[in-house]
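All protein chains of the complex are present and in place, except for one that has been dropped.
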Amino acid sequence: VSITELEPCDVLFLGLPHGQMMNRIDEFEALADSLIDLSADFRIHDAQAFEKWYGKPHACPGRLEDFVYGIPELHRDKMKGAKHISGAGCNATATILALHPLYLAGVVESAVVEVKAGSSQGGNAVNEGSHHPERSGAVRSYKPTGHRHLGEIRQELNADNIHLSATSIEMVRGILATCHVFLNTALDEKEIWKIYRSAYGNEPFIRIVKERSGIHRYPEPKLLAGSNYCDIGFERDPHSNRLVVISAIDNLMKGAAGQAVQAFNIAQGFDETTGLEFPGLHPA
Amino acid sequence: VSITELEPCDVLFLGLPHGQMMNRIDEFEALADSLIDLSADFRIHDAQAFEKWYGKPHACPGRLEDFVYGIPELHRDKMKGAKHISGAGCNATATILALHPLYLAGVVESAVVEVKAGSSQGGNAVNEGSHHPERSGAVRSYKPTGHRHLGEIRQELNADNIHLSATSIEMVRGILATCHVFLNTALDEKEIWKIYRSAYGNEPFIRIVKERSGIHRYPEPKLLAGSNYCDIGFERDPHSNRLVVISAIDNLMKGAAGQAVQAFNIAQGFDETTGLEFPGLHPA
Amino acid sequence: VSITELEPCDVLFLGLPHGQMMNRIDEFEALADSLIDLSADFRIHDAQAFEKWYGKPHACPGRLEDFVYGIPELHRDKMKGAKHISGAGCNATATILALHPLYLAGVVESAVVEVKAGSSQGGNAVNEGSHHPERSGAVRSYKPTGHRHLGEIRQELNADNIHLSATSIEMVRGILATCHVFLNTALDEKEIWKIYRSAYGNEPFIRIVKERSGIHRYPEPKLLAGSNYCDIGFERDPHSNRLVVISAIDNLMKGAAGQAVQAFNIAQGFDETTGLEFPGLHPA
Partner (left out) sequence: VSITELEPCDVLFLGLPHGQMMNRIDEFEALADSLIDLSADFRIHDAQAFEKWYGKPHACPGRLEDFVYGIPELHRDKMKGAKHISGAGCNATATILALHPLYLAGVVESAVVEVKAGSSQGGNAVNEGSHHPERSGAVRSYKPTGHRHLGEIRQELNADNIHLSATSIEMVRGILATCHVFLNTALDEKEIWKIYRSAYGNEPFIRIVKERSGIHRYPEPKLLAGSNYCDIGFERDPHSNRLVVISAIDNLMKGAAGQAVQAFNIAQGFDETTGLEFPGLHPA
């Protein structure tokens, strides 16, 4: 769509390829009162950090602070009436929601996150790696180090002691983040429950999933396809100070468009869950 | 098969369910000169460690030391002529082969291993979790903590600073172990290459897989189905002291029967690769 | 659930295993004004035909005529206020909806139907064939001949010149019926369009899918997971009198519970689409 074809409006959802939005922000601001940007251009608030993770300077560093980072569970108050919202990265969303309560509680010594991701994360563009005979059944280390989403994660958790790798697996939609957290204090499962309940007890799109038996003891992305939920579970390692926190989302919903709609609802004063009621399918 | 139907022979490959072999070892020793045990009963050499990981005392702790742990790359010399070999666990094999050179070189501060596993790891027995509508497309945290294979891993690497989680993914055969290694010394990629080349340069079933571009830059289990290879790759994190080591095997070959045949070949003096020549298929 | 625990109610949806409902119908009628039976027991109206396809006599043949066959597109009028509705078979639904307009128009010489089915068709019960390592990637001829749904199909199309095979493929939800129709008269694509439009033009859950280009030229079950649509497409063979009609449904929705809810809505006077609004996901 050429921008000249767009009518002025209240809110624009923008899904440009990464790197274009920062060069065209003025054009879009002229068209709409509010922008919800799904690209990566305005997720990082600090210009130096942007350059570190994206490998080039930002085109309009003075505007970085204008955008609210798009995870409602962390920034709901700032979102109300906000004119600029930047949609969070999908792997970042799964990781941040898994770990934010623990960082807030100050109990983390360090964390290692292993993200398992589906093929829709690569977008619509066809490439050699998305060719079905190659991609089908793959367990492919696509970003063992240097994943750009780590920049947002460190910013939002306000921490450097966190590491991330991402592996593509046989799945279209979905992310499972397995977060190995090394605790700086002895916590039993009850205390961890309390931390999560206190952080997320009233959240409409976060569920703590933890069963003693059965096959769905922990979060599973396949139960969430099409839904805006982030499911979170955890298990204490009896043999060390490790806590494993597991979170699942649909990368195209809570990891992208769904969370953007949630942010839009908050910004514009609608009921936060409007349009996001689909609970997922089972079996699927 | 009832044991009374077995003829005395030179070598017995035993695939009993875990926990039975340790009660029947005398029966089998009466039948064969050499035993290759595919169960978990004789992988751990220390009786206390066995009880820690298996939750019950060993039935014949005095025999634990008699078995050679079944990874040829670590114990080839002891295997020659050995009468008792214990097949290594599949996740343990992928992890130990990935990390042994680094532990040997003394460069590891700590390690966190995330194993991605296929459904054949669960064996032949049908259960609720293996029902196709439930298992298909799953990304299921089946052992976030307390995985028994960690006992063997710590024994073989002679280290406690290592952690393991396992996740079931959509795959029948195959394991990918993503090993986050925190180094206690600055090492660049060349130095790491040297460590691996020195450890595995002459190994017939280990390949270092590391490409600068393309879709197969790192090991992939789907390329190994039916083969006895263990492929190993790595990437240095430019932003921390982390090194990510990635290893892939076919859990039914290098992770089970294939490695047992390799050990058998060594024990009996045959060419180590006999019967293990299949290189895998592509695409698949 | 034991029947003694059930409260009397207006409508009972019954999902008993095939063969039980016909022995217990009196019990359920004592409990509810209306029954919607999801088993196969009351789909066939003729006692002899029942015995032919099910291999044993019916337990209460006198009641067979009481049930309305549960496809609304064929029996909407009879459903209004009906006290007994029998849910149609999933493969039967896909086949009947694909072919009914052509049989009604009297243009069919004979038909051969190939159904591709997902693993959820086998139900919840675990069995050797549903074990993931066996079922994954299968293309399994589970009923080349003698499929029981053919009994319903012949009844509803009032025809014997139709044949059916069913093949299990890698899929959890979904059915694709490929129907090879040999025409007894020359019809071009326009005339076929007219036949389908006249039959289904006002149907809320039937869509004719036929594009000249692109990858979604014909119906695809994966687009329908969770939805109650039946998508139908067709292509005329330029080299013969064959017409290929293709229909897709979600076997758990239009092929089972969804269609039962649709029938319930009609029977009880609700809006036919109530509770059935989910349009499906893409990509998935």
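Each chain gets a letter, A, B and C, in the order it is written, and its residues are counted from 1.
Just so it is clear, contacts are C-beta pairs under 8 Å (C-beta built on N, C-alpha and C of every residue); 3 or more make two chains touch, one makes a residue touch a chain.
A quick note: this is a predicted structure, and the numbers were derived from the prediction, not measured.
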Tell me which residue among C:128, C:188 or C:277 touches the hidden chain in the full complex.
C:128
Check the options A:132, A:190 or A:212 and report the residue that touches the missing chain.
A:132
Using the touch definition from the top, which of B:166, B:225 or B:246 touches the missing chain?
B:225
Option touching the unshown chain, where A:157, A:172, A:192 or A:243 are the choices
A:172
Chain B residues that touch the omitted chain in the full complex:
120, 172-173, 225-226, 278, 281, 283-284
Note that chain C touches the absent chain at residues 52, 112, 114, 116, 128-129, 133-134, 137-141, 144-146, 150, 163, 165, 167, 169-171, 174, 176, 178, 180, 214-215, 217-222, 233, 235-240, 242, 244, 246, 248, 283-284
Missing-chain contacts mapped onto chain A
118-120, 122, 124, 126-128, 130-133, 135-137, 170, 172
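Heads up, the rule we're going with is that only the chains that are shown with their structure count from here on.
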In terms of CA centroid distance, which chain is the most far removed from chain C?
B
Centre-to-centre distance between chain B and chain A (centres being mean Cα positions), rounded to whole Å:
34
Centroid from C-alpha atoms only, then distance chain B to chain C, rounded to Å. What do you get?
48
Any idea how many Å lie between the Cα centroids of chain A and chain C?
40
Scan chain C for residues touching two or more other chains and write them down.
120, 172
